[in-house]
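Removed from the display is one protein chain of the complex; every other protein chain stays in position.
For clarity, chains are labelled A and B in written order, and residue numbers in each chain start from 1.
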Amino acid sequence: MGEDMVKQDVVIKKKYKKRSQIKSIMFRYKKNKLAMVGFVMFIIMIIIAISADLIVDYEIDAVTQNMKERLQTPNSEHVFGTDEYGRDIFARIIFGARISLFVGLITISLSLTGGAIIGATAGYYGGRIDNVLMRIMDIFLAIPSILLAISIVAALGTGIFNLLLAMSISQVPRFARIVRSSILTVKGQDFIEAAKACGTKDSRIIIKHIIPNAIGPIIVQATLTMASTILTISSLSFVGLGIQSPTPEWGSMLSDGKKQMRYYPHLVIIPGIAIMLAVMSLNLIGDGLRDALDPRLKN
Amino acid sequence: MLKFIFKRLMMIIPVILGISFIIFSIMALTPGDPARLMLGENATQEDVEKLREEMGLNDNFVVRYFNYMKDVIRGDFGISYRNRIPVFDEVFARFPNTLVLAFWGISLSVMIGVPIGIISAVKQYSIIDTVSLGVALILTSIPAFWLGLMLILLFSLKLDLLPSTGVETWKHFILPSVTLAAGTMATLIRMTRSTMLEVIRQDYIRTARAKGATENRIIFKHALRNALLPVITIIGINFGFQLGGAMVIETVFAMPGLGTLMITSVRLKDTPMVMASVLFVAIAVSLVNLLVDLLYSYIDPRIKSQYAKS
Partner (left out) sequence: MSEKLLEIENLYVEYETDEEIVKAVNGLNLIINKGETLGLVGETGAGKSTTALSIMKLLPEKVGIIKDGSIILGDINITKASDADMRLLRGNSISMIFQDPMTSLNPILTIGEQISEVLELHNKEMKKEDISKRVDEILELVGLPKERKAEYPHQFSGGMKQRVVIAIALACEPKLLLADEPTTALDVTIQAQVLEMMADLKEKLNTSMILITHDLGVVAQTCDRVAIMYAGEIIELGTDKDVFESENHHPYTTGLFGSIPDLTKATKRLNPIDGLMPDPTDLPIGCAFHARCPKCMDICKKNKPKEIKKGSHMIKCHLY
């Protein structure tokens, strides 16, 4: 307590006086240089993914084999070189960004929806429903997510849709937990009791009061989940259970390049760096958001 | 205390049942006929039908699950659909490799990650802090299998210092362990740093300062043990991830472990093999978590008295 409290009181008072909550979060986020770097990196990645077709041709450059030009190291015509089938690595990296982003975003949407429904039900109704749902989530959490994803892919067959489903299912418990705990913290508070006392409907309480309070941690988790999804998808593709060649996915590019690694290290170095940068940008955003949402944590 | 341990052991059972049921269900959904798999493409439809009946494959899959679990409790994990060898022998032969890998992965990450995290927190905003946070950031963003490939590229292919595949000697475990440790180490650096910073702000640290204690004493006697509590939990949770991560890393280094076994078995629809591997992993993870809980109560008197009561 003591002065820290006093100082915080003052800061809080000022915050309400000068700017709204969202503005002050944005202000703190913008001041965080690393977080801004991550944000810019992510925006660039999105632009590349969207405009991939304008830069290179999918069929000609990224997919079609061209044995005459195989295994070139980076040069002026192929900036990142070519792979063992003569495909341009630069083109494949660019289209790989599209796939990673796509998988990441869909996975987040699916797992967030699933997690929100389960977590909200568990947290809001409590009691036995909560117990049963959360025990099931715990069991899912106890299975290493990559194992779960591998089994689901094996059961349903490889393919982008099954992959998305597998990834989403393995991420649901995380979101369910966050949503549930946000609800539990908010639920006990007086303003919810007050709303209930006024006869407010459950659905309205959830939409008006609980979701705005839970949104912060959910966004943070969403960015971090997207990072780990990109990692997992490339891992799955690497062991041959994810996206299959010739579709240009970073993990499968690594898997293809592994055989030639000794003499053509660029085959594995470049896709790896692409994954690293994508994941890092999301991690930076996630960390930056977390610090901006709760400045106390950053110290 | 014994009562608590017993209670916790009992709690593992439903978790294991749950996990095994989920995996069993998923495997049952997998297309393809195990009997056909065992007999090969040239077998007659009659033979396949006969084997299906023998193996009980025509039963409802819930019944099959219970039959399977009954056998498991008797110690019979079945035979592989693939090569008809007893599953238990195969799993048991490979399990030590995965355990050794996971053990070294965890140990290395703790031995390096925790001290760096502490130094980072104590010297907040110093160069050491910035560098270690930067390294942690990079390591969390690197896919483990890629790090493995890069290490192979450097230490095996270019420098020819360490073997890249196999499990024959302790040298074979160096690169995989380092690869596996990297991610957890990064998590531990960040976790230790942030809990340490959190603890340093507590009132009782101020009390210790007000007593006239030196900074070293404050860190080691007052802050460290309190800060390590959440870190230990993370280590426990991470053990599961370690085993999951080991699956991919074993593939990179072509190690005969549970991970490679699981991946190939899943692809080949070898249900008994998958089930046995999953059960082994689940039990190992549960036991490690129990161990973590006990360690926790050893460090935190509040938890200890809670256990003593229950």
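Methods note: a contact is a pair of C-beta atoms (placed from the backbone, for glycine too) under 8 Å apart; a residue touches a chain by one contact, two chains touch by 3 or more.
Keep in mind that what you see is a predicted model, and the values were worked out from it rather than measured.
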item: Absent-chain contact - pick from B:K3, B:K171 or B:R209; value: B:R209
item: Interface with the undisplayed chain - residues on subunit B; value: 202-204, 206-214, 221-222, 225-226, 299-302, 305
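In this text, only the chains that are shown with their structure count from here on.
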item: Residue numbers on subunit A that touch subunit B, as the complex places them; value: 1, 4, 135-136, 138-140, 142-148, 150-152, 154-157, 227, 231, 234-235, 238-241, 251, 254, 258, 261-262, 265, 268-269, 271-272, 275-277, 279-280, 283-284, 297, 299
item: Touch list for subunit B against partner subunit A, complex; value: 14-15, 18-19, 22-23, 26-27, 29-31, 124, 137-138, 140-146, 149-150, 152-153, 157, 194, 197, 201, 203, 240-241, 243-245, 247-248, 251, 262-263, 266-267, 269, 274, 278, 281-282, 285-286
